[in-house]
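Take this structure, written in structure tokens, and hold onto it; I'll ask about it next.
Only one protein chain is missing; all other protein chains are in place.
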Amino acid sequence: MNSFGNNFKVSIFGESHGTGIGIVVDGVRAGISLCTEDLMADILRRKSGAKGTTPRVEADEPEFLSGVFEGHTTGSPIAIIFRNGNTRSSDYEALKAVPRPGHADYVAGVKWDGFNDPRGGGHFSGRITLPVVAAGVIAKKMSGMDFSAELIEIGGETDKARWSELLDRTSKEGDSIGGIVECTVSGVPAGLGEPFFDSAEALLSHAMFSIPGVRGVEFGDGFAAARMKGSEHNDPLVLEDGAVRTVKNGAGGINGGITNGAQIKFRVAFKPTASICREQKTLNVKTGEMVSLNVPGRHDVCFALRTPVIVEAMAAIVLADLAARK
Amino acid sequence: MNSFGNNFKVSIFGESHGTGIGIVVDGVRAGISLCTEDLMADILRRKSGAKGTTPRVEADEPEFLSGVFEGHTTGSPIAIIFRNGNTRSSDYEALKAVPRPGHADYVAGVKWDGFNDPRGGGHFSGRITLPVVAAGVIAKKMSGMDFSAELIEIGGETDKARWSELLDRTSKEGDSIGGIVECTVSGVPAGLGEPFFDSAEALLSHAMFSIPGVRGVEFGDGFAAARMKGSEHNDPLVLEDGAVRTVKNGAGGINGGITNGAQIKFRVAFKPTASICREQKTLNVKTGEMVSLNVPGRHDVCFALRTPVIVEAMAAIVLADLAARK
Amino acid sequence: MNSFGNNFKVSIFGESHGTGIGIVVDGVRAGISLCTEDLMADILRRKSGAKGTTPRVEADEPEFLSGVFEGHTTGSPIAIIFRNGNTRSSDYEALKAVPRPGHADYVAGVKWDGFNDPRGGGHFSGRITLPVVAAGVIAKKMSGMDFSAELIEIGGETDKARWSELLDRTSKEGDSIGGIVECTVSGVPAGLGEPFFDSAEALLSHAMFSIPGVRGVEFGDGFAAARMKGSEHNDPLVLEDGAVRTVKNGAGGINGGITNGAQIKFRVAFKPTASICREQKTLNVKTGEMVSLNVPGRHDVCFALRTPVIVEAMAAIVLADLAARK
Partner (left out) sequence: MNSFGNNFKVSIFGESHGTGIGIVVDGVRAGISLCTEDLMADILRRKSGAKGTTPRVEADEPEFLSGVFEGHTTGSPIAIIFRNGNTRSSDYEALKAVPRPGHADYVAGVKWDGFNDPRGGGHFSGRITLPVVAAGVIAKKMSGMDFSAELIEIGGETDKARWSELLDRTSKEGDSIGGIVECTVSGVPAGLGEPFFDSAEALLSHAMFSIPGVRGVEFGDGFAAARMKGSEHNDPLVLEDGAVRTVKNGAGGINGGITNGAQIKFRVAFKPTASICREQKTLNVKTGEMVSLNVPGRHDVCFALRTPVIVEAMAAIVLADLAARK
């Protein structure tokens, strides 16, 4: 349920405003150099504070409970925890009565018979991606590959020069925008993945859609491939510096579910932040009446800004696992 | 590797030109009415023969080896096999030397040290989706939901009135085109799926990317959501005939990974058929020379035409599993 | 449910008197020499016909449907099926009313709401161990280890010279006896298995208790270890031909769940055959009356005679999987 992977496996836990959140990482090769400082660069990339992200900043200090000894991984499971900060949970009973549109508030109550922790979205909070980022650092070290994700578009705007203004305007309107992240993985050996159910795309997309707020995933030419001719999309093999390579990489580095040695390339579409300041009409599920809702608190105008490092982490978790199966 | 699911599980096997292909379906509830005739409608929808599909038609006769007794499922695993027909495998040694662009020929050889069965694509053949369709029929019965997938676009053309002409023209050019399938699932109870790794989207996309030739998957508003504002994409709750419903269903029936009771809606992008008659330049991996390749045989101009029933089957397999976890 | 393993995985299916039984073996390394003849030696060891086993002899002819090409494994799943012979199923409605003592007849009906296939025990039949033996041959080849199991005791008698007479006497009484199988695995590398849940003992015992009719499993000194002192049971390390070895192997080749390089040694206790000719009093579950039952048909006096090769196969499946995880 809350775990993923076969030979390299992660298990996540925690709620936004509970005691702590964390992850158990199992199947890590013994002898990898690792300390909490190694995690900080990626943790900082996910952190809020920049323009377009929520001004609420949390400490995000990781603690290893196990699996690391004298600066190296031991081979046994690594548990990483983060204490939640001084979380003042406002009137969360109200949330159970008036679920926020676009959030999991309503379905969490249905699924867990009203016993879900509603504070700050509880277990469904994007905060749970913090330990995923920490595990991603370990996965990157395991895999030996290079992961590079970047935001290529927000609110439909691909010209980065105009993003600052767009974020200001959206913020002023009390609204939010989404974005698209492109991820490139280099140094991938040919032969990773299995045909059909454990294909590289199947596992990568599984991991990507596990990130809250994802609406679409595409590899290589993606949806555009459906509009291409075979003669355009097909990718002849060539010899390049003695290695077999594809010419165009429209397949995103994967054929028949198996990596072909080229860069893996895929894009992930994030929806706009669900919590907006603008008034919304929605249902009070306890009284059955329509009500006006202004979601309280301070929010990311565009949470997609914080996601590239999460996309990298998830990709690394998948590829470390596939590499560990060879 | 070649199996999928938790409480409702499928395991596939077979090669395009081997003795037979099949699937083992485990976790089927006892007492469901089932006979081979029940499978035929969906098997026929996948069959070739219509315009734009290969004229090579196979028998596709399913046989139950186990799990069915006196017209009902017994609770034990159901094995369904299909014998492969009179497959004349042409010069498959040539395939190992000159892997077809866009096919898995090259990576299969890398992965399996040249021991892969290369005939007709071997285990990577789209033919392996035939037993998936058969299992899908059982999954549909298990789930109690309605699955409806249709092709909404081929070669970039959304006007179905023009498809016939487009297929003719493409065929004449010796080329191929892709397409986009949209799938709608009705009668989905709220509360299916788990947050994060077993979210409904994660599992559905995993299954979709297991189908050969898929390049993208999107739910609800999909990639377009990344270009919308929160106030546009957010989906207020309303009461409808006494049930809680969303207004626009831009989330595709899923919030926070959990079904919300609305229809599940997603789209799957299929690339153009890799095998084309037009001459292609590609590598002879044994000699290192570039050669001209005309892929022999008769091919689907647009294999996406045959995929809606496969998309339904995969969706049913996922949702039968999620429903069996409750 | 009916599958086992992580990187080397088997999925079984079939009923005693259904169309066929079989197994799908996934995760097999490509390039292993394999043909159906390779399976026959082990299949014959399981076969009935010798003194103490049922005189009913079946054909037991394996057929590969997939995964083997030109005499070698291809890397894709290997499906092996066996057609069931001319099975005359007697009055099986009677079985549903009067479940045979010691058999699964009653629980199968409870579990599967009366839809279970009752003929010859259906899916619970020992016949399903036939494909396990076939998969075991492949697992033995994969693992590169030597598996040797033998019956060391039947009906409490350890002197093999007296077994023939004991079997005759038991047969004449219309009764049955059990037995104990000891299995030794040689050539095991040190370091297989994981601490705790995937310990070598945990996985081996899991596989052993999957064999119908097993009542106990013990490793090394086994239950006797509970009666030893630490100074007696402890196993000092020594150097032997340059390799680290234990002196007594009372741990059965496993410490802390991890193989130590010594032979793995364990014993499996099989109960007496449940089907006996002697009259038994038991319940008619439909009428609620106690009735007399003489189980019809011809049975193994001691089915344990046929189990050593099954024990080997299950051990090989586990160890091939553990070796494939390294």
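Letters are used for the chains, namely A, B and C, taken in the order the chains are written, and counting of residues starts over at 1 for each.
The definition used in the following text is that a contact is a pair of C-beta atoms (placed from the backbone, for glycine too) under 8 Å apart; a residue touches a chain by one contact, two chains touch by 3 or more.
Nothing here was measured: the structure is a model prediction, and the numbers come from that model.
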Can you work out which residue in C:T19, C:S148 or C:N255 touches the chain that's missing from view? C:N255
For a quick check of understanding: of C:L65, C:A274, C:L305 or C:A324, which residue touches the chain that isn't displayed? C:A274
Positions on chain A contacted by the hidden chain, ascending: 1-3, 9, 11-15, 18-22, 24, 26-27, 30-31, 63-67, 69, 72-79, 81, 111-113, 115-117, 122-123
Counting contacts across the full complex, list the positions on chain B that touch the omitted chain. 6-7, 76, 195, 325
Considering the entire assembly, which residues of chain C contact the chain that has been omitted? 1-4, 12, 99, 101-104, 106-108, 110-111, 123-124, 128, 153, 155-156, 170, 173, 175-180, 190-191, 194-199, 201-210, 212, 214-223, 225-239, 244, 251-252, 255-261, 269-276, 278, 280-283, 285, 288, 290, 304
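Simple rule for what comes next: only the chains that are shown with their structure count from here on.
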Once you find the CA centre of chain A and the CA centre of chain B, what distance in Å lies between them? 26
Per the centroid of Cα atoms for each chain, what is the distance between chain A and chain C, given in Å? 45
Using mean CA coordinates as chain centres, what's the gap between chain B and chain C in Å? 37
Show the residues in chain A shared as contacts by 2 or more other chains, in ascending order. 195
